[in-house]
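I am attaching a structure below and will ask some questions about it afterwards.
With one protein chain withheld, the remaining protein chains of the complex are depicted in position.
On to chain A.
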Amino acid sequence: MNLLKISRKYHRYLMLFLGIQFVIWTVSGAYMVIFDIDYIHGDSLIQNHQSKINPDKIHYPLTSLAQDSLIQDYPNAQHLTLGMFIDREVYRFKQDDIQFMVDANTGQQLSPLDEAAATAMAKHEYTGRGQVLTAELITDNPPFELSSRYLPAWRVNFDDFGSPSLYISAQTGLLVTKRHEFWRTFDLMFSLHVMDYEDEDPSNWLLFWVVLFALIAAILGLVLTYYRIFKKEPLQVDTSLIKESN
């Protein structure tokens, strides 16, 4: 058997087993490259407001001898930030491993958020026009798309194209992540692409063996291409005294 025949035979047999994975690779790969990654990440779902802090509205100081202050009320506060919650100036900090959000005007503790506040925050950040469908407080067993370090968090689902969900931390009132079907599909595509259906980890043995054989199959395929396209029998054949076999 010559190289052409060997290549054809093994290309065919390898592809009998690998063909479906090639289809999966190309479908998932095409999906991942065609959809812009920033769109996939839901960046277009988010307003990313640039509302500035108005210092004049801050009447609850960090430290004060004369009045109630944050240090006084929360003596172990750490990782302090000052920012906005919708239209209010708020302090966010951590004390004894618990996140707090406190109104910087009044000193009123705003965390944990109730459904109304979480929904208001989600609507404030959401760029779409769909209505809030449901809001659900997740305290344990987060879905795959939400890291457990953000718990507890409100999942606010919108009635819109791609079923977008915004996750609002119940403790800080911050938007922690967002998802829509295109990202969820992307996650699925990625796990299919790397053949790890649980952790999306490319370093797995299944992928190793399949890629190894796929590489052999592809090289054999290129041998076929070479024969079929570049070493093709010349178009011109002897026409005299040739008895073509019918």
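Assume a contact is a pair of C-beta atoms (placed from the backbone, for glycine too) under 8 Å apart; a residue touches a chain by one contact, two chains touch by 3 or more; residues count from 1.
As a working rule, contacts and distances are computed from a predicted model.
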Hidden subunit of the complex - UniProt protein name among "Biotinylated protein TB7.3", "2Fe-2S iron-sulfur cluster binding domain-containing protein", "ABC-type polar-amino-acid transporter" or "Cytochrome c oxidase subunit 1": "2Fe-2S iron-sulfur cluster binding domain-containing protein"
Contacts of chain A with the absent chain, listed as residue ranges: 2, 4-5, 8-9, 12-13, 15-16, 19-20, 22-23, 25-27, 29-30, 32-37, 43, 46, 48-53, 55, 58, 61-63, 70-71, 77-84, 202-204, 207-208, 211-212, 214-215, 218-219, 221-222, 224-225, 227-229, 231-246
